[in-house]
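Then we have subunit A:
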Amino acid sequence: MSLIIENLTVRHGAITAIDSLSFRVNERELAAVIGANGAGKTTLLRTLSGLNEPIGGSVTWHGESILHTKPEDLVRRGILHVSDGKTVIPELSVKENLALGGLWRKDKKDVVVATDEVIDLFPRLGERLTQSADTLSGGERQMLAIGRALISRPKLLLLDEPSLGLAPLIIDQIFQTLDSLRHKLGLTVVLVEQNAMSALGIADTGIIINLGKLVTVGKSNDLKSDPNLRAAYLGY
Partner candidate 1 sequence: MHKSRSIRLLVFIVIALAAFFLSNVVDELRVFQGASLSVYIVAIASIVLLTGYSGQISLGHGALMAIGGYSAVLAHNHWKVSIPISFAIAIVSTAFFGSILGWAAARLKGPYLAGTTLALAVGLPSLANQFSVLGGEQGLAFDVGAPPKSLGSDFTQYKWYFWICALAALIIVWITQNILTSRYGRQWRAMRSAPISASLSGIHIGRSKVLAFTISSGIAGLAGAMLVMTLNLVTPSAFPLSLSFAIVTGAVLAGVTNLGGGVIGALVLVAIPDIADLLAGKMGGAEKISANLPGFITSLILIVTVLLLPNGPKLSKLVSHKTK
Partner candidate 2 sequence: MRLFSTLLIGLSSGAIYSLMALALVLVWRSTRVVNFAQAGQAIASTYIGYLVISRTDNYWLALPVALVAGALIGALVDVALIRTLNKRVKSGPAAEMAPVIVTLGLLGLIRSTVGMIWGGDLKAYKAPVTNHGFTFGTTTIPFSPYNLLIVITAVIVMAVFSIIFQKTNLGLSLRAAAFQPEIARLAGVRVDLVRTIGWAFAGGAGAVAGVLVTPSNSLSPNSLDLLLVLGFVGAVIGGLESLLGAAIGGVVLGIGLAFILEYVSTSLAFPSAFIVLILVLLIKPSGILGKKGGRGA
């Protein structure tokens, strides 16, 4: 019962963005995918969520392939991708952005419960329900994007650079929230980050990739203390 990626290869035209990448993430684990700009992190997540088509390899979740499936179908299987930056729909209100997460769900009672939970978790969103999402700060947008995913009751959460463009204090908050959430809800998380220190701080496993290839996989504590890796990839 886990996310298993084997020999995944993705191309953008002539460029091989992901090159025979293999790793696995156990259920209820948080895996941090670390790498520089252009390492293929975002492409990896976009492929896992169905936005990009791979040219080879396999990805299974709970033993079933999730490749060549539309993102909206993967959502219905509990795979939620919060794409890079603070992706909310600025033309819609905060309330409407949250509502999107529950639109497809049959259990409308639970949608109400989940929405209340999200508002308890992020009271700032509750204060701004009728405002347009355009008026939110970067941190609030990130909360909204995660909140919307939570209303879909995810099993596997794919997070792309939640720290991007946020102040350090807000980054800490987001990561702490994430850490407690995933334990409370039993989420499996693939977290893509450039901010290696924060990400490895809450991750069980670290996956370092460079130019689309796997560099190393290991316990995040081991990776953090490896001097070679620190110099070459982690940047601290």
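A word on the picks: all candidates are chains of the complex that A comes from, given by their letters.
Heads up, the rule we're going with is that a contact is a pair of C-beta atoms (placed from the backbone, for glycine too) under 8 Å apart; a residue touches a chain by one contact, two chains touch by 3 or more; residues count from 1.
Just so it is clear, the model here is predicted, and its values are computed rather than measured.
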Touch-positive candidate for subunit A in this complex, from 1 or 2: 2
In the complex with candidate 2, residue positions of subunit A that touch it: 49, 51, 70-72, 75-76, 80-83, 87-92, 96, 99-101, 103-104, 148, 152
